[in-house]
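Note that one protein chain of the assembly has been removed; the remaining protein chains are unaltered in position.
As written, the chain order gives the labels A and B, with residue 1 at the start of each chain.
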Amino acid sequence: MMNYFLTDEQQMIRDVAREIAEKVIAPVSAEHEETEEFAWEVMEACAQADLFRVSIPEAYGGMVPPGQVGIFNQCLVVEELSRVDAAIAVSYAASALGFFPIVLFGSEEQKRKYLPALADGKVLAAFALTEANAGSDAGGIRTRAVRDGNHYVLNGTKQWITNGGEAEVYTVIALTDPARGSRGASAFIVEKGTPGFSFGKKEKKMGIRASATRELIFDNCRVPVGNLLGREGLGFVVAMKTLDRTRPGIGAQAVGIAQGALDDAVNYARKRVQFGKPIITQQAVQHILADMAIQTEAARAFVYAVARSIDAGVEDFSKESAMVKTFASDVAMRVTTDAVQIFGGYGYMREYPVEKRMRDAKITQIYEGTNQIQRNIIGLALAKEYAAKK
Amino acid sequence: MPVDIDKEKCIGCGACVYSCPFGALELLSEKAEVKEACNLCGACTSSCPVEAITVPREERAPESAEPGQAAAAAASGARDLWVFAEQRDGRVAEVVFELLGEGRKLADKLGQKLVAVLLGSGTGDAVAELSARGADRIHVFDDPRLARFADDLYTSALVDLIKRERPAAVLYGATAIGRTLAPRVAARLRTGLTADCTGLDIDPETKNLLQTRPAFGGNIMATIICPDHRPQMATVRPNILEKATPVPGRQAEVIRHQVPEGVDLLSRILEVVETPGEEINIAEADVVVSGGRGMGDPKHFAMLEELAHLLGGAVGASRAAVDAGWYPYSHQVGQTGKTVAPKVYLACGISGAVQHLIGVQAEIVVAINRDANAPIFEVATYGIVGNVHDVVPALIAEIKRRRG
Partner (left out) sequence: MNVIVCVKQVPDTTEVKINPETNTLMREGVQSIVNPFDLYAIEEGVRLKEKHGGTVKALSMGPPQAKEALVEAVSLGVDDAFLLSDRAFAGADTLATSYTLAQGIRRLAPFDLILCGRQAIDGDTGQVGPGIAEQLGLAHVSLVRKIREVHPDRLVVERMTDDGFEVLECRLPAVLTVVKEINEPRVPSIRGKLRAKSYQVTVWTAADLVAESERLGLKGSPTQVVRIFTPKRRGRGELLEGKPEEQAAALFDRLREAGVV
């Protein structure tokens, strides 16, 4: 890995995350993959090691100084955890996706109520936008929130919510004014255990199996008005601003997956003997490995650059955030596919972790906006940028 | 005060630099230099081809005075070789027979008596057993309070007796009890204690007890003496020395003692829980006996269990065996199972696929397999080409026979 001139604190964050990955996650990874059970023991270790603090402001029990954001910190942790197990890493990362709306749009009271416990890692958060008929087209959501005195009454079903059922705190996007379309959406903090709020069954997935993915079902669920984030009508702004900040994290997850696959492939190629010598001595193999390494390092450099520029306070970064998510996730898919190829028949067997990495990589091209939607964002941004130049 | 290097003799070969376990030596202008980290372990002295390095022994205190009375009595007055006859539930621990076996040889070399010290309750059978196994004299404390090991009482009784009788040496089994009791006794007597010895001998000239033990995870062996203090004390690793052969009816002199009065009891046992079925975690076991597809049938794992039990180890299994439902997943060794780091790994009927070997970090790998071309033989320290169904039972029989 290149020297990225991390500060002492960043280096420390990376070291701690790596230690958690190697000492706590690695021994249980295969078992969780098999049982698909949520890795609570790992979340507890992450909490104890302060990993949930890295992207929460100091004032609320986190480590981010006033005026900063902590996206790079978050990326360092997600990368290290994903290098060992992307499924367990996503449980960690999805909590940040759930609490970023509170960090960004929460009132002082909301922040004080929710962020300290999230920073301690005592509870997890989750973010709920997607519905059965509203995937890429987020404007198609149907979940309603109707004001009734001091409450909003939520009705509807969210689909494929990461950390669903496991998290205590949910940021939920629902329509308060369906007539206004996407401007009629609002964001709410909903606590697990609120009457009328229940969960569907756990989904069986191609990859990231140890992560929990469930439906959130709202049936006349009464949420106090004090749990509205920002104001009515800001729902999609909350969602978009949050996703702009978390997409580099998907990039970091993809880099971690790719790096893990590269590590596996090189180590295997050094040991595997065919035609009387280790296959790494074959130029055909070396070239595949070289391409894997080039792409992985390029993706990492890109992720770090975007994360650092967000932390440094650039104003508009939707395009870069979309670019880095797209680039890194495509890299992860290619690199893991090549890693399976290096392993040959062994790579196709579930006994080896490389096919798992390939299955895990696939989701990074899909969630938090498919790569096609990202390209739309990028294309639109380009069109606007060049129009403005005229 | 580090080791002493004679700069005249030193030829700057650097052998000592490599031998130092603490990294305390370096070569400066072609001579060895000692750094702060020197722990005076002496590893360098034997590595030096020109005998330029010495450990400064002359600064050693003469003989310590009060309250190390027994210790102060130097080699002159002290005599006899003692064995702490550890018992549990009235049965003498097996290691005691090993200590008596080796102790007999040592006592004969010294021309002194072999003495056993027994603390327990209802000790009749144990006394007879110790007599038969060669003790010349047995000191017995028989008291209900001594039925189980109790730190304070055992330490006080033993220290009192040692002060009175002044043995030349006391040997203990390096068991949970021996390794707890011996350091307390040694500290109270202010004498030396060598832990976990694997070899004992008598220096023909000085009559000192030569105590040899592994160090640095078994990478080096050290021979240790305790020249100026008595008794010399050592705990000895079980299952290494040959047991004394019993001579039925042999009679030893038996001397009975009372537990000293007024011992302050700082701890007491509330409850004893025996968990014989509790299995050893394979990841932490010193010996792992693993079975693979070559075992042929789940029922054959019974002999692996017996072998593991005899060796104080645990049973592992290859993925093939686990997938076939022959053994539980918690015992699986390899890529998708556990990594084991035992001293010895016995692979029975395991071909040795890469994914299995990834989980094996053993000091010694023993392979038993019918197929002489199985890859397991390429990594095996000791290979046996043969049918596991013949070799494993033969090994079980051999262990039982040799242990008596």
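Going forward, a contact is a pair of C-beta atoms (placed from the backbone, for glycine too) under 8 Å apart; a residue touches a chain by one contact, two chains touch by 3 or more.
Keep in mind it's a predicted model, so treat the numbers as computed, not measured.
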| item | value |
| --- | --- |
| Hidden partner chain, touching residue among B:I11, B:V50, B:A176 or B:V247 | B:A176 |
| Sole contact to the chain not displayed, among B:T194, B:S290 or B:S351 | B:T194 |
| Of B:I11, B:V50 or B:M221, the residue in touch with the unshown chain | B:M221 |
| Missing-chain contacts mapped onto chain A | 8-9, 12-13, 15-16, 19-20, 23-24, 45, 48-51, 53-54, 63 |
| Residues of chain B (touch criterion as defined above) contacting the omitted chain | 1-2, 15, 18-23, 36-43, 45-47, 55-57, 59-61, 64, 71, 88, 148, 151-152, 155, 175-176, 179-180, 182-184, 186-188, 190-196, 198, 210, 214-229, 237, 239-240, 266-276, 278, 284, 286-287, 311, 341, 343-344, 363-364, 366, 377-387, 390-391, 393-395, 397-399, 402 |
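Please note the rule applied: only the chains that are shown with their structure count from here on.
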| item | value |
| --- | --- |
| Centroid distance [mean C-alpha coordinates] between chain B and chain A, Å | 53 |
